[in-house]
Every structure is written in C-alpha cells, then in structure tokens.
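Heads up, the thing below is written out as structure tokens.
Of the protein chains in this complex, one is absent; all others appear in place.
Chains: A and B, in written order; residue numbering restarts at 1 for each.
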Amino acid sequence: MTGRPLYVGIDLGTTNSAVAVFDGESTQVVRNAQGSPLTPSVVRIDAKGRVTVGSAARRFLDRDPENTRSEFKRLMGTERPLPFRASGRELTPPELAAEILKALRGDVRDQLGSLPTAAVISVPALFELPQSAATAEAARLAGFDKVELLPEPIASALAAGWTAEHGDGRWLVYDLGGGTFDVSLLETDGGFLRVVGHDGDNFLGGRDVDWAIVDWATAMIEREHGVKIRRDNPEHAAATAQLKHAAEEAKVALSRANEAVLTMPAPLEIAGHGAFDPELVLGRATLEELLAPLVDRSLEVCRRLLADHHTDPGQLARIVFVGGPTVTPLLRARVAQVLGAPVADGLDPMTLVAQGAAIHAATSALDGRGAGPLVRRGARLWLQFPAVCTDLSPHVVGRVVEGGSGPMPERIHLVRDDGGFTSEVTTLDAEHAFVVAVELVSRHANTFTIVAQDAAGAVLAVDPPTVTIVQGMTIGDPPLSRSIGVALASDQVQVYFERGTPLPARRSFTHVTVESVARASADSVLKIPIVQGEHDRAHLCRLVGTLEIPGHAIARTLPAGSDIELTIELDRGGRMSARALVPALDQVFEHVAHLLVPAADTEVLAASLATLRKRVDDLRADAFRRGMAQVLGTLEHAEHELAEVARDLGAALGGNDDAGQRARRNLLEIDAALDEVEQSKQWPELEQRAVRTLTWAGGQIAYLGTDRERALFEDIARAIDGARQERNVRDLQRQLRLANQLGETAWYRDPDTWPALFDAASSRIDAATDLPKAQALVREGRAANGRNDYAELRRITEKLWKLLPHDPSAQRQSYDSGVR
Amino acid sequence: MNAVERWAGNPFFVLELAVTASRAEVERAGQKWLAMLELGLARAAIYTTPLGVRARTPELVRTAMAELRDPERRAGHEPWCLLQEPASVIDPPESTASEGEPGFDAMGPLQWSRR
Partner (left out) sequence: MIVRAVVLTLGLGFAWLVGVANREESRPGFFGLAQWLVLFGLAVLGGSMVLDGELVGLAVLTVVAGLTFPWAVARTWLIPRGHWRSAWFLVRSSAWTWHDDNRGGALVAAAWAAVRAGGPPAALAFVERRCERSDCGAAHLLATGLVAAARGDLEAARRWIGSLCEFTGKASPQMARRLALQWIAADAATRGAWSQLAQLDADRDVDAATAALIAVARRFVGAAPIPTDAELETAWRSVPQRAQFRALLDRALQHQASPAAPNSVVRATPVVDRDPHRAALVAHAHLLSHPRPDRVELVAVAQAWDRALADQAFTHRTQRRALELATRGDPIESLRARLDADLVEVARTARMVLGEDSAVARGTLGRVRRTLGQRLLDELEVVADALKTRVRTRRALAIHEEWREYLTLRGTYQSAVAMTGPVLQRLAFPCVNESICALAVWLWNDRKNRVHAHQMFRWLLSEAEKCEDAEAIALHRRNVECGR
C-alpha cells in the first residue's frame, strides 16, 4: 500500500453524528455536503421511499414527525421497528443508525476519494452488551467490514491527550450530550493513558435544558396570554414541538449572544384559543437559572466518581468538555468553578469524540482503505509493529516469509529516516525471524528503512522497504465498560469479565446444575442467565442474555449435579457469544436467547413501582422507630426518584418508549439502593435476634432439655459467638436456626405449650384451605385439651398447621438460574 | 484448577518481566510478545512458571498487560512472582505411590459388556 493510511472514526450521537479521519499524524474532521462537521442523526423516508438524512431530514422533524425519526440511539438494542407512515416501511434502530453511517461513509469518500471499509465507532461508556451489539450490527449494515467500538470518554481523552503537551495526572472528561451524561476519570502516567473509572446518568442531557426552557416558556405564556399549554396533552403536541425547537435555537444562540428571542416559524395554534405569536426573550440570567439544577445533577455524579476513586477535585490536572451543551460558557464556568480544576481549551467539544475514535483506529490498525494492490520486490517480510505507540523504544518483529528471486537475507537493521538513529544489526534466527528495538522521536511519525544484508554484506531489496510508527498517546485494547458474569441459583454472580477487561476476551468456568432437566419435556429447561453490572447480587444486575438447555434438545435426562463447562467470549465489537459443553450428554449448546434490552412493559413497571413504594414506606417506618437519620436521607432520595419514575411511566403510557426505558433503569437503581439500606440494617437486627434467641432457647433448655441437649446448646452458643465476632451473616442465621430448633424441641415438652399453640392455630382457621376439616379438627382438639391429652393435642395442632396457608416463600430472584 | 491457572497466569511470568518493571517496559514487552506470537515464532510459544511450562497465548499477554496497568491489580500479583523458576527444579515432588494394582476387565467374562 502506498500513500498515507486512512483511519476513520465515527461519533454516532443521539442528536448529531460526526466523522473524522487520522492519517498517522493529525486528525481532520470530515465535512458533509452542507459543509458542516456535524450531521444531525435524523432519518426521513418520504412517500416515494426516498431516504434523506442529516439536516435535510431534520427540517421535517416538526413538520412531518410520522416520517422522520430521531434519537433512535436510545432505542438501540430493543427490537421494536419504527414505522414510516407514508412509505409504509419499518426500520429497526440499527437500520436507522446504518443510514446515518452510510451517509458519513459517503462524506469520507467525497472528501478523500476512497470509501472506507473499516472504522472505529464510539459508544457511550455505559452501553450494555445488547446496545453495543446493535451498534456493530448497524456498522455492518452500512457496509463496514471491520469495526471496533470504543467508549466515548476514552475517545475524547485520546483526542485531548494527542494534542496536549505531556502532563501526568488525573483528568476528568465531562461529556454532556443530547440525552446522556458521561463522566470519566482518566490518568496519564508517562504518556500512558488509563481509565480509572466512569460514572454517568443515562438520562441527563441538552434535551433537558430544552425542556426546562419550554417549561419556562409555557409558564410565561400562561401568565401573559392565559393559555395553559400542557406537554402531556396530545392536542398541544404540535405547539410543544414548535416551542421546543425554538427553545433549542435560543439556547444555542445564547452561547454567543447575551439575549435570544424564541422565534416560532408559525404562530402557535392552541385548540380553543386560536393562533397567537408569543414574544419571549430569554436572557443569560434566566438560562443560568434553568441550567443550574441540571448542572448540579451532573456535578453530583462527578463528585461521586471522584469520591469512589479517592480523588480530590482539586487534584485534577484538567477537565475536558465534550458535547453540545458544554459549548455554553455558563456551564463551563460553573463546572470549572465548582470543581476547582483547570479547563483544557482549544478542543472542539462537538467533534472531539470522532477525532479520538479515528486515532484509535490507527492503534488497532484498522486502515479504512482495505487491501491495496501488492507491489512485490525482493524478499517478502511479514512485519509486526505498533502503528501508534506511546513507548519511545518499541520493537519491530519480522519474519522473512518468501525469499523472492535473490538470496535470503542474513542480517537486518533499521535506520530512521531523519538519520538520528540506527538500530543494532540483528542476525536472522532459524525461523528467519528478527526482533529489533527502535527509538522514536516523540510526537512524530517515524519512518524506518529496513536494511537487509546477505552473508557477504551486500544490501538486498525487501518488501515492504520501510515501516512507520507514530509516537503518541494510545490506549491498549478497548476495555469492557461493565462486568459480565453468570447469575447463579444462589443469586450470586460468577464474574467472567471484570470491568476494564481488555477486549476481545474469553473465559471458561465449570458450573454445576442444581436441577434436573427432563428429556423431551416441553416445560423443563435449564437457564444460564448472563448478567452485566457491578452488583454482587445477580437480580440487581442487568440480564443481557440467557443460554438455555431445553428438555427437547437433549439426548437424555440431565440430572442435577451435572457439570457444565461454560465459555463466554466477547469480541472487540462488543458481541458476546456463549457456549456450554455438557460432558454428561456430550452435547454443546450455543443458542443465547434474547440478547436485547427488555422492552419496558408499562404494566410490569407499574407493578414494580408499587412494590418499591411499599418497600420505601416500610423501611421508613422502621427507620423512624430506630431513629436512623442517615437511612431516612437515602429513603427520601429514593422517594424523590420514584416520583420521577412515576412521571416517566405516565409518558411511557402515552407511547414514549424512551421514557419507559428510563423508568425501567431507574427502578433497577432504586431497587439496588433499597437493598443496600436493608443490608445495612440487617446486622444490628440479626444481633438483636441472636440475643433474644439465646435467652429464650437457653431458658427452655435449662428447664426442659436433656443433658445432651444442654451440651449441644453450649456448642451452638459458642458457634454463635464466633459468627458474631466474624460478622458472618449467613453463619449466624444458620446457627440461630439451630438454636431455635433446639429450644423448640425442649419447649414442646412443656405440657402448657400445646394448648397455647392450639389456641393460636384455631384462631386462624378462617384462612384454612379446607374449612370443614379444620373445624372438625378444632372440635377434636378442644376435646383432647379437655382430657389433658397433650400427645393427641399436638397431633391435631400439627394437622391444623398443614391446613393453614404458608408464608409466601422466598421468590426465586436470580433470573431462574439453574446453575451454581 | 482455578488456583493453578491464577498463579500460572501471573502477568510477570507471562511477560517475562521482573517485579520492578516500569509501565513502559510492560507495554514494550507485551507488544513484543504479541508481535512474535502473531508471526508464530517458536521462541514466544511457551513460558516457565513455578508450576511448570505453559503455553503463551495472545489472550494471556493482553490480559497480563491490562493487569499490570492497573496498580491495584499489579500489587496483587507482585507477591506471587518472587519465585520465577519451576518449583520442581527446587525440589521435585516425590512421585506418589501408585494406587496399586491395575484393573482387570471383569465385565467381559461376566457378560456385562457388549458381545
């Protein structure tokens, strides 16, 4: 291949997408046909089936919403197709994204002359597997043969690090996009970039600013015109959309001006009020007021991230701003002031991500030009060297794979083209291979000529004749953004890949089945749920796929206790595959079911909202009783969030899928928070129970127990002490159960016990499953009690217990996992 | 066994680095091994550990690099790489007495197996 390489990076955004190329030394943002570096992520299909994307489509967003789609990035990973009325077509989110990618690909060809076949596409750091897989699928549909996904913050950091002077330390990448907020803490050490951690809010972005302005505007309109425009009223939808559009324009304008007018293309039409044209002027001060709560929310996330990694905001070397809303000077100033760290300037927040992706394409050697024609001359070398590298003295490893026509090379050395460095002369080994260390000039493309000599010292021609290595900041392999593992039947997670694991990755573990799968049975199926998340309890993590071993697919019944060797594999593009080998059956199962974001089913959401509300109430009542102030704070926060979920749920009922997804995710988070509260209370409760149990059971055994029981009880009491010292919850629970049981055994010997138990049971017989039988038993019991026949009374009471409803047993939570 | 894999996969063994290796040395060694593996060079195919000789794979090398980039994890690996040479060289474990008598096919004569 000749000429400069073409490394392509794409920022596939919710609102805007951008593409940049890197030639080994510098990045260049590719402009589209309209001359803009940004292409709105909007797709329109007209009645004739013609597809338009970008700003041409965006114009129709308000006018023709039925045939124009935007913000589909948020729906990536769900399978719901979006309809285009006029043409009757339906496109899934990846298909829509593919349209954008195709357009960007075309722009690269228009400007640089060749249609790229490989690219790096950035994805939000908190994307889960199904969403990443959908993105990779979109790239494939758009015609890319090879793609790699890169978390957006890493892309921004790479781009920022590439241009900035070396300065070691930690920095914060603050990425506020159209709808999501990501913040990442990175660290550079001797030019090596490392991700320390991320955090974010998947539902905070520029859009929220727009809505805040709209709310302000409707309040103004109500005050001045007496017209109440409601967002959730379908009749006001057109007016709301117009307002929102105007709000966004005004907001953008305020990045430069001090004042902006909300201008509507046409007067607002409100049913019952006719048309009117409100005069609304938005000032910087008002915007700042509206912006403040949103910025504070983002700052809260930043502080949490910094605290998690024991970093003081003042220690930050710099903050890199990414995303449209960060263009607003007010926002930048506020964030910088609150965190008290310097801002990296001279970087374009709108295209930084695309530039970083392009740089990463070079590290991954994803040359977009594809394979060029081969020009053969001399001995062919197969070379391995980093195209981009931070290390100042990397190795060039090579092997002569074909001698060509002339003699075989014997010795090799490399000479840097600026003449400043000549490597050691290396003799080829038995495999015709060599390893040569070279030295690079910092922040430059270094080209080396390969000098090959035969035994006599004559210089031979080799192909390729040179190698080029760029020195600069790199990040090794794309890291996994969230841990992936298998949910076990005990609701624990067997982690396969921890967060940060370099991709691709592959790991195997052996699991043991906990239940039998009957051959040829339709309802018998063993599930191996694969989950993603950082919680140690499986049901709090996100289910990203289930590997199933169904009864109808097995050759013979798979008994409980069988081994299953499970291998999970992730490729660089975020695709996961799993494979379960069952030695007992000598069969392999590879089908992973529903690798999708679960649809936000409003009924399910409403139900879990109700449960969580009840849990909050219960916990609060309890916390009040114990005076646990800090728990009350958490609960208040949870309550606030639940109110927000309720609002989203309302929107989801009106058909807003995005709000449904947000509700689902927030519910999971609240669930996790409440779990934590419960766990923090668990230990004191358990200790109290230990004291109670020991006193009660000890008393019973002292009076009514046998010698043997007394000895046993002493052992147990000692074990309980041990468990308390170790703060071992499970052990303590078990020992307490044992102590209780021993106490009960003694207690049952007491003649007074059974009449009391019988009375308690007979008072509940209204709930009995078989009332006549229960009534008969109660009569018998009374008679036995009258006779003082305690053995009989005991028998009757036990029978009665069987007729009374059970306590609802613990529901199996761990996604029905069938393995341990 | 997991325990064996954990130790045999110690990044310092995989990359053939000393405990004192700097961040740059880690990257350099990783890059070199990956390149050599890609070219299928015999020299890169195996490495030694206290638990014997192991096959080096690109996956292991990449994971090793990632492990050493993170100081937290690197600290976890360091105490385990003091011993570089195979333990068997230091003191070969005596061969355990075999279970004794080998089996005898009794299924055939008693007609419990296939004709």
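To be clear about the criterion, contacts are C-beta pairs under 8 Å (C-beta built on N, C-alpha and C of every residue); 3 or more make two chains touch, one makes a residue touch a chain.
Just so it is clear, the structure is predicted and the values come from calculations on it, not from any experiment.
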Key: Candidate in contact with the missing chain, chosen from A:738, A:757, A:774 or A:796   = A:738
Query = Where the complex has a chain not shown, which of A:269, A:515, A:622 or A:676 is the residue touching it?
reply = A:515
Query = Given the contact definition stated above, which residue among A:260, A:316 or A:489 touches the chain not shown here?
reply = A:489
Query = Footprint of the hidden chain on subunit B, which residues?
reply = 1-4, 6-7, 50-52, 71-72, 74-76, 78-80, 82-83, 86-88, 90-91, 93-94, 96, 99-115
Request  = Using the touch rule from the top, list residues of subunit A that touch the missing partner.
outcome  = 310, 488-490, 512, 514-516, 518, 523-524, 556-557, 559-561, 584, 708-709, 712, 715, 719, 726, 728, 730-731, 734-735, 737-738, 741, 744-745, 748, 809, 812, 818, 820
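In this text, only the chains that are shown with their structure count from here on.
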Ask   = Using the average of all C-alpha atoms in each chain as its centre, how far is it in Å between subunit A and subunit B?
value = 33
Remark   = Given the complex, residues on subunit A that touch subunit B span 189-190, 192, 194, 382, 384-386, 389-399, 429, 431, 433, 435, 476-477, 479, 500-502, 504-506
Ask   = If you look only at subunit B, which of its residues touch subunit A in the complex?
value = 22-24, 27-28, 30-32, 34-36, 38-39, 41-43, 59, 62-63, 65-66, 69-70
